[in-house]
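Dropping a structure here in structure tokens format, bear with me for questions.
In this view, the complex is presented without one of its protein chains, the others remaining in place.
Note that the chains are named A, B and C in the order they appear, and that numbering of residues resets to 1 at the start of each chain.
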Amino acid sequence: MDGFRFSTDVSVRFAETDAQGIAHNASYLVWFEVARVDYLARFDGGYPGIREQGLEAFTIETHCRYLAPARFADRLRIHTRIASQKGARFRFEYVFERIGDGAIVADGWSGHACVDAATLRPTRMPPWLAEAIATAEA
Amino acid sequence: MDGFRFSTDVSVRFAETDAQGIAHNASYLVWFEVARVDYLARFDGGYPGIREQGLEAFTIETHCRYLAPARFADRLRIHTRIASQKGARFRFEYVFERIGDGAIVADGWSGHACVDAATLRPTRMPPWLAEAIATAEA
Amino acid sequence: MDGFRFSTDVSVRFAETDAQGIAHNASYLVWFEVARVDYLARFDGGYPGIREQGLEAFTIETHCRYLAPARFADRLRIHTRIASQKGARFRFEYVFERIGDGAIVADGWSGHACVDAATLRPTRMPPWLAEAIATAEA
Partner (left out) sequence: MDGFRFSTDVSVRFAETDAQGIAHNASYLVWFEVARVDYLARFDGGYPGIREQGLEAFTIETHCRYLAPARFADRLRIHTRIASQKGARFRFEYVFERIGDGAIVADGWSGHACVDAATLRPTRMPPWLAEAIATAEA
């Protein structure tokens, strides 16, 4: 996917479908998160490591466009990048491509803020992580 | 809530929280849907009735802003309206108010399209429903 | 329901259905929990109150029989009782009755243990709660 250097794959679980016979719209936000966690896992400690350092990353905004139905057992490749990062804020972008026919089934983004886990006050992303991300996305 | 004539209440279920101790971001899309179903239930047959008439309403876009954390057992009032409706397309808007302190914990919207359940082709919202909604929102 | 003095109602959410067109089997465990929380809410502070006292109740076993399919928008009455309580352990029992046709769609039980939230060691259920439950079930 042009402009994306990272992807992670999921299969649509039966529990993630609904009575329309397709993946439920809320499932995509769960997959956003799976993709974020995989994205960050390449960096020292990943998201669990961030939490162990006394930080939390809150989700402050999500947006998803559902472009084609995904069905049970469809394999989806989630192309993922951090599109912007400044201070405490960062934004992930996602494109969902169905493996097999290459259909783009969804895209979206999510906005996040780093907070101190104790005070819940916004705090800068750790410099080591910001730098590692900048390098990875360069 | 100014500009809203309808609301529905949910309580944050324990299963809807996550290890941050707050309602998970995907839970809000499930609540969007609960609110839509309740909204439409006032009209002849509601959403189950629409489905029995051979129509489906697909969700084609969602957007949510998370403004304050909601916690287990918080009671949330979801103010809901149809903000626009034209042809096959309609858009719901939502504001989540915590009962008790009145905090606005989230807001968002979702875009939908009526489709023929057999062909999955877009089809106009049934006139009786479009009219009933227009009257309710007037 | 004979032998039950408490019930709580849920409606099957669309997100809780799956591509078989019925409520997904895992949804029932979420409803077990909704029923437990409602059951305990009658007692001083309920489950949130128990947590504020530094206790947690862990789920240690669940069992569910799916006797008839439940569908989107079905309203289910969950008859709930505490069937046994001794020391740190207690067991809830549930019967799911569909409102309307009275069909028993599921039944089941769940086993729990009170633990000290700080040490995670088993601890007796608070006497005031054990007594309140015994009175309620008498």
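Methods note: contacts are C-beta pairs under 8 Å (C-beta built on N, C-alpha and C of every residue); 3 or more make two chains touch, one makes a residue touch a chain.
Just so it is clear, the structure is predicted and the values come from calculations on it, not from any experiment.
Of the chains on view, those touched by the hidden chain across the whole complex are A, B, C. Screening C:Arg5, C:His63, C:Lys86 or C:Arg124 for touch with the missing chain picks out C:His63.
In the complete complex, the residue from B:Gly21, B:Gly54 or B:Gly87 that touches the missing chain is B:Gly21. Considering the whole complex, the residue from A:Phe4, A:Phe58, A:Phe72 or A:Trp109 that touches the absent chain is A:Phe72. Contact between chain C and the unshown chain involves residues 20, 25-27, 29-30, 33, 56, 58-66, 69, 110.
Residues of chain A that touch the chain left out of the display are 13-15, 29-30, 33-34, 37, 46-48, 72-73.
Contact between chain B and the absent chain runs through residues 14-15, 17-19, 21-22, 24, 26, 71-72.
In this section, only the chains that are shown with their structure count from here on.
Centroid to centroid, with C-alpha atoms defining each point, chain B and chain C lie 27 Å apart.
Note: centroid distance chain A to chain C, computed from Cα atoms, is 34 Å. Within chain B, the positions touching two or more other chains are listed as 29-30, 33.
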